[in-house]
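Shown here: the complex without one of its protein chains, the others still in place.
Letters A, B and C mark the chains as written, and numbering starts fresh at 1 in each.
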Amino acid sequence: MNHQPETFADQVRAIPGGEHLEMCYSCGTCVSKCLIQQKVEPEYNPRRLLRMVMMDMREEAFQSPTTWLCSACDLCYPACPQQIHISGVIGAIKQLAIEAGYESPLETVTVDESLCSGCGICVLACPYEAPHLVEKEIAGEMDRVSEVDANKCMGCGICVAACPLGAIARKGVSNEEIVRQIKVKRQKKGVPRLVTFVCDWCLRADDDVSLLESYPDNVRVIHIPCSGRIDPQMALLALRSGIDGVLVCGCAPGECHYKRGTYVSSCKITLLNRMFEQMSIGDGRVRFVQIGTQDRGRIRREVDAMLEYLAAWKEAR
Amino acid sequence: MAGDNGNEELRIGVYVCHCGSNIAGVIDPKVVAEYAAALPGVVRAINTPYACADSGQNLIKEDIKEYNLNRVVVAACSVRMHEPTFRAAVSEAGLNPFLMEMANIREQCTWAHGHDPEGALEKAKDLVAAAVAKARFLVPLQMIKVPVTKRAMVIGGGVAGISAALDLGDQGIETILVEKQPTIGGTMAQLNKTFPTMDCSI
Amino acid sequence: MVDAARHPKVDVRTYTEVERVEGYVGNFKVLLREKSRYVRTDRCNGCGECAKVCPIEVPNYFELNLAPRKAIDVAMSQSVPLIYNIDLDACIHCYKCVEACGKLEAIDFSIEDKLVWEDIGAIVVATGFSHFDPSVMPEYGYGRYPNVITAMEMERLNNSAGPTAGNLIRPSDGTNPKRLAIINCVGSRDKRFNPWCSNFCCMYAIKNAILVKQAYPDMDVTIYYMDIRTPSKGYEEFYDRAREMGIHFIQGRPSLITEDPETHNLFVHSEDVALGHVIEREYDMVMLNQAAVPQPDVDTVSSVLNITQSPGGWFMEYHPKLRPMDSPTDGVFLAGACQGQKDIPASVAQGSAAAARAGRVLHADEWEIEPVVAVVWEDRCVSAKGKKCGLCAKACPYNAIEYEQGKAAHVVTAKCHGCGGCVAECPHNAITQMHFTDAQILAQIHALLAEKPEEKILAFRCHWCSYGGADLAGVSHFEYSSNERGLRVMCSARMDADFIYEAFRLGAGAVLYSGCHPQDCHYITGQRVGASRAERLLKAFEKMEMTPGRFRVEWISAAEGDKYARVINEMQAVLDSIPKEKLMEEIERLRPEMERRARRLREVPQVEEALGYSRQLEAAMVGKEA
Partner (left out) sequence: MAESNTKPKFAFYWAASCGGCEITVTELGMRLVDAGDLVDIVFWPCAMDFKYEDVEAMADGEIDFCFFNGAIRTSENEDLAKLLRRKSKVLVAFGSCAHEGCIPGLANLYDAESILERVYNTVPSLDESRGTRPVPLSKVPEGEIHIPSFYDQVKTLAQTVDVDYFMPGCPPVVDQVWNVFQLILSGQLPPKGSVIGADAKTNCDVCPRQKVQSGMRIKEFKRPHEVELDPDLCFLAQGVICYGPATRAGCGLPCIQGNMPCRGCYGPPEGVVDQGAKLLSAIAALIDTDEPEELQSIMDSIVDLVGTCYRFSLADSILSELKYKKR
């Protein structure tokens, strides 16, 4: 193959994961399978971004929101008829953008260095390997703390739930802001009080989302970026405050927008329920459901089933 | 024509084809022809722009008579392309078709080694030499004639099978149309109307 | 259809399968199995009384299992021939049908399958194609969402002879849909399933849309497409007509269908590529325009008829452009979609073309086949001297060699296809193959390795597959090392171990032993004979501690040009990786062993003379150089 001058596409292809981008025949499957345009950013369009690369539009590609908002969840990869690893290509473009000095517009987490004990749990928790441990001088003495690469952080909050000291937080979904929402008004006798944590990505259909808001005030809906964001203490606080049940909704395995949040959350809730069993107070009042991207209308069935169960549970007591 | 190869004198003709630029674009057929001329038993070696064209075939036919050739080597394209053509040409000039050997210096040489012309030239020479070597030991053969049963069989009763069976039947040939399902018609029979004329499918 | 049954010269044998095919062009013997219908074909007049009384219903393949047929029934009302058949597995032997048949007495449960040998001159294969089953694509929900149907199911629902007599209904509640979506390229142009474009489904989608629009003018019909392909005469105008009728076209391949569990309505999620927006539209019903795929039993037909397949499973033609109707096997012709996806006009055209090609053979009084057959030298055959052998007979795929201890083996010329397996297997070199004698091949080997043999890669290729693969590498301009020197024989079975030893004795750098893939061999089991010999050679060279990679065995089909180039380049890389002196030292070390193993080659008639001539030729070749 004769060697033309290195185009933008060549550079992207040179980065591992960036291959095969020229195979894209712009069919648009990835754009509709991905939820980001529908839920967050109307300008988000992976098909167009790949086109920009092929047409050597470097600056437009670096400034495109697609480069920065893609969370490499690979929902689009099994759907692509040309089997292009789209998130790999976008990752390569993002790497070039960072090298060119561009920055991520996303709301990322920040570390409170006075609290951080450098235990490294957030380093393992993060699906994007954004935090890493560094030796730094803090308040006059050398200390080891976690430092977050703002360009890699996608703001999912899995690390915030994992940090035992609450030393890492993200504006809008800090522990206090979530705990403050865990309130359900007192109800008439027999009416169950339910708190439902819903991740932003597991309900594809807009009318599923609006349906959740239509419940009376005995159901409190708390939106979180990822089901991996909640931690068992929140469920315990809810039960302690007299709320009858906690329902956590996350994505189906393999469809988690932040890659591993749904596994982490499934692990937490299962272990919490095992602890209730061990304390012989296991009565299934904390439940985790994984809603598939095709499970339209399932959220209604899950919430109704939970309310029914809690009503029967209250009855029995 | 040529007796047994024991005592008859070997008279090989080598024809190196240009095939337009397909061969000549990478190697020089004239050089290959000159190389072939020096090989033992070769009495005629020449390059020709299009061996498979009438001009090329006529050249071979005239040479067979003029040089009293009893072997022919054609260095050109693949055996799968024009072996029948050159066999026919050679037999029209009275030489047994199996006394012709081809050297594939197009698909398996110039087309595959465009990036390495010297290597391609070396290879072309070797391939011609090998063809001459084999030609040296070729013996006249006759096509084996076998009787033909005047019956045909069409396997599959869909639209293609039916149209084949009808045509064969119209040619007066007894045809058996075999269909796995209980009825012929295949996929087309299942269709409602067919594009673009929207007529019925049965 | 009907006139095929009435044609005097055409004998229609339905419910019949081809079990075995023997012989060669002009002289095929075909074993047919006429499956028993348990109904006498000479008596049944197709009145249908039996079906009326039969209490048992079974799924009907013809109606794509949307509607049942009785245990005793015909596939469709216009069946040709109109003869009923019984599905014995479902039949409960209540014999009501026998009573209904009355004095015709056409039903007879004692009928057995009939096996018949037919003498045939030429065979046309027109076994057609099958449809992609979209249930392997969970994103479209076929099989889970009742109102997602396939194109063929739509055909039957729309068909006045179909299960709903042409009334297009939603399977979930039987109502007429108001909003219908058609999704193109389901399973086509998709690396996960079938990489090819299925040729006719764009037109097929438009036809169904127009039909539905005509029947239900107020229905909202939308076609989701990537590209609309209307390649033939009158097709683009047909597409315009659809647009004029108000059928919507959205460019954007849907990624997902979700279903509202209560109403069973479907939501198609796609991008409208023209606008760049994600859209989610509600429909009452979705038709999946599924891909054309080869028949599921294509491997059986392939091995019975001994014809090869191109990638994907379509039958391979002799030459895609010059001889698309011929199969590589002489006397066997291909017609219709079994050779590759095509629409009805093309299928009919190819049917007639195949008939014409078959006619060439059938109208000839006799047919010529290449005289590359095997011939036995009686004086050298040990069996004639009473010893027990018969290796040649064992190697012959067509048992064309009659062997009896005490008598020399004898080749039945008519049955011999010329693979050369017997020649290479005979330990006493008592058998030769016309036009590919040992002397001729030996002379070629010497000529190809005359100069700097250690740099050369001597490639033995079989005519039908790897020689074709080498051609395709050239046609596609895949570049490979020019140190390769090709040598053609009819089959890998002909590649005598002595040739390989001789090549290494002459100091060849590397040798490639290449033939067809097992199922593709033109001579049925020829490849297996070659493969086992190759295995023995590999072990022998391994024991001799020859550098691995210098002798390589690869099966390459005529469609794998890229593989051929890659194998040669890899062998060149092996040669480059061995330091020159180390290679020369290995060649010298192994030369005596190769000499010992190739010694019997000297006894073959003409070989002495071939070696003499080769010395002259090499002198001329090298001399010319020096």
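Criterion: a residue touches a chain if its C-beta (ideal position, glycine included) is under 8 Å from a C-beta of that chain, and two chains touch if they have at least 3 such contacts.
Computed from a predicted model, the values in this text were never measured in an experiment.
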**Left-out chain, listing which of the shown chains it touches** = A
**Request:** Give the residue, chosen from A:Val264, A:Ile291 or A:Leu310, that touches the chain omitted from the document.
**Result:** A:Val264
**Item:** Option touching the unshown chain, where A:Met54, A:Val123, A:Ala150 or A:Val191 are the choices
**Value:** A:Val123
**Fill in**
Absent-chain interface residues of subunit A come out as 117-121, 123-126, 129, 132-133, 143-144, 158-159, 161-166, 228, 231-233, 235-237, 239-240, 253-254, 259-260, 263-268, 270-272, 274-276, 278-281, 317
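Just so we're on the same page, only the chains that are shown with their structure count from here on.
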**Request:** Just give me the whole-number Å value for how far the CA centre of subunit B lies from that of subunit C.
**Result:** 24
**Item:** Separation of mean Cα positions, subunit B and subunit A [Å, integer]
**Value:** 66
**Message:** Using the touch definition from the top, list the residues of subunit A that touch subunit C in their complex.
**Reply:** 25-33, 37-38, 42, 45, 47-48, 76, 78-79, 81-83, 204-205, 293-298, 301
**Fill in**
Given the complex, residues on subunit B that touch subunit C span 35, 38-40, 78-80, 98, 104, 106-109, 111-116, 119-120, 122-123, 125-127, 129-134, 136-139, 141-198, 202
**Item:** For the subunit C and subunit A complex, residues of the former touching the latter
**Value:** 138-139, 141, 185, 189-192, 226, 251-262, 267, 269-273, 276-280
